[in-house]
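One structure follows; several queries about it will come next.
Apart from one protein chain that is not included, each protein chain of the complex appears where it belongs.
We just call them A and B in the order they show up, numbering each chain from 1.
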Amino acid sequence: MRDFARQSALIAHKDLLIELRSRERLVSTLTFAVLVAIVFSFALDPTVRPVRIAGAMVWVTILFAGMLGLGRSFTLEQEQDALVGLLLTPIGRGALYFGKFLANLALLVIAAVVVYLVYALFFQLSLGGAAAGLALVTFLGCVGFMALGTLFSAVAASTRLGDTLLPIVLLPLLIPIVVFGAGATQLLLIGRPLAEVGGNIRMLAAFDLIFVALCTTVFGTVVEE
Amino acid sequence: MRIWAAVLSILAAATMVWAFYLIFFYAPTELTMGVVQRIFYVHVPSAWVAFLAFGVVALCSLGYLWLKDDRLDAIAISAAELGVVYTTAVLITGPIWGKLAWGAWWVWEPRLTLTLLLWLIYVAYFMIRNATENPERGKRFAAVLGVVGAVDIPLIHLSVQWFRSQHPQPVIMRPEGPTADPAIVETLFVSLLAFTLTFFALLLYRYGLERMRMRVDALRYRPTTSSVTSAEGAFR
Partner (left out) sequence: MSGGDPLAQSSSSEALIQARGLEKWYGHHPAVRGVDFDLGSGEFLTLFGPNGAGKTTLLKLLAGSLRPTRGEIRFARGDADDEHARRRRIGVLSHQTFLYGQLTADENLRFYGRLYELGDLDDRIDRMLSQVGLTRRRRDLVRTYSRGMQQRLALARTLLHDPEMVLLDEPYTGLDPHAAAMLRAVLEQLRDGHRTVVLVTHNLSQGLELADRVVVQVAGRWVSDEPRAQLDASTFEALYTERVGGTV
């Protein structure tokens, strides 16, 4: 167990260090988020009150921005066959998955925060009151997203289709995240109390637990040759 | 296995004939929806088989990942191919009926929505399976999706249900009709049986085909030994 934690931390640290150097993923996801917000601003009927669809806009943006960054998670391991080198070390396959999952999650959370700030700015949303609830719901949604996303980005990296496979595979699987996450977010943004979204939060947490456990377990079969 | 497949096919065909008889001549005409409602006897069994097929895919995928037996993968791909056909049938009969009965092609009815997502997962299954250079990896990747998808389906179901409860639609879908007339139940049951038997019969045939293909591949790729012996001779 301690090995698992130590190895995951090593992998996560390495991935984040690489990202810190190049900032590729952060820049692309953040730029994407801002651009989508701008597009929404122009595309929306100005008579519609943005707060009524803010939940949807936020989650759609997080989903697609997140998928943009996911691809890089394993392609960076392919450049010099680094993944092969990793697999030759005494690292547990589950720990390798979990480390990458943690790094992906950290980057996505940063992106999510920016998404909220941008939308709050562009559409005059007030986040203050519901901030804690929004943070919790969004975090749980990101966990589930990255749990499945990390597994399937490893799959996608080994296929001819590469990143284009990710949305096709992931989006149907992520419907529970969209429904419970966006649903709760929407309720919180229009001022409903946190207690009202308790069911959503429980469902998200259940989704997260199930899939983090499942993906950690099956990851070995995905990366072995 | 051929005998099983033949017996099953005859059984399935016979049951199907009986089912169609019941559908068209026995089941009562529904009061509000009319003759169109009979599509229900194709729609529901198709949905049942679609999900049953995915259950087979999931179980065999799990077994394949664990035991690495190619035969399990052969069953899985056979079930997946059939499953996607039945799922497509559901997605076609559903909207047709919806349009004729209530005037709308698609109303996000929870079960139909779940079936749509199942269809998308099937499509992803095939895409993944065929997208790799090394076919072994493709099978493994598809199996992973089979397992993950199966675990996800109940969660998707719950989420779609919750979603609908938040946004009640004016159209109430009770495809069975307001009453549980025993004739309707009987017809439905026979139809379910017919569709299930047909599925298993087709599954056996498709599996047999897959096994044959595996054997042909083994023969086709049997390596020649001439290059080895000439090199061997040089170094003696």
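Operating definition for what follows: a residue touches a chain if its C-beta (ideal position, glycine included) is under 8 Å from a C-beta of that chain, and two chains touch if they have at least 3 such contacts.
Nothing here was measured: the structure is a model prediction, and the numbers come from that model.
Trainee: Checking the contacts here: which visible chains does the omitted one touch?
Mentor: So, taking every chain into account, the missing one touches A, B.
Trainee: With respect to the chain omitted from the figure, which of B:P28, B:P135 or B:P154 is a touching residue?
Mentor: B:P135
Trainee: Just name the one of A:L26, A:A56, A:I91 or A:L117 that touches the chain not displayed here.
Mentor: Checking each option in A:L26, A:A56, A:I91 or A:L117, the one touching the absent chain turns out to be A:I91.
Trainee: Spell out the interface residues on subunit B facing the chain that's missing from view.
Mentor: So the residues of subunit B touching the unseen chain are 134-136, 217-218, 220-223, 227-228, 230-232, 234-235.
Trainee: In the whole complex, what residues of subunit A lie against the chain that is missing from view?
Mentor: Touching the missing chain: residues 7, 10, 14, 17-18, 21-22, 76, 79-82, 84-92, 224-225.
The definition used in the following text is that only the chains that are shown with their structure count from here on.
Trainee: Contact residues on subunit B for subunit A in the complex?
Mentor: 65, 117, 120-121, 123-124, 127-128, 131-133, 137-138, 140-141, 143-145, 147-149, 151-152, 155-156, 158-160, 162-163, 166
Trainee: Flag every residue of subunit A that touches subunit B in the complex, lowest number first.
Mentor: 148, 151, 155, 158-161, 165, 168-169, 171-173, 175-176, 178-180, 183, 199, 203, 206-207, 210-211, 214-215, 218, 221-222, 225
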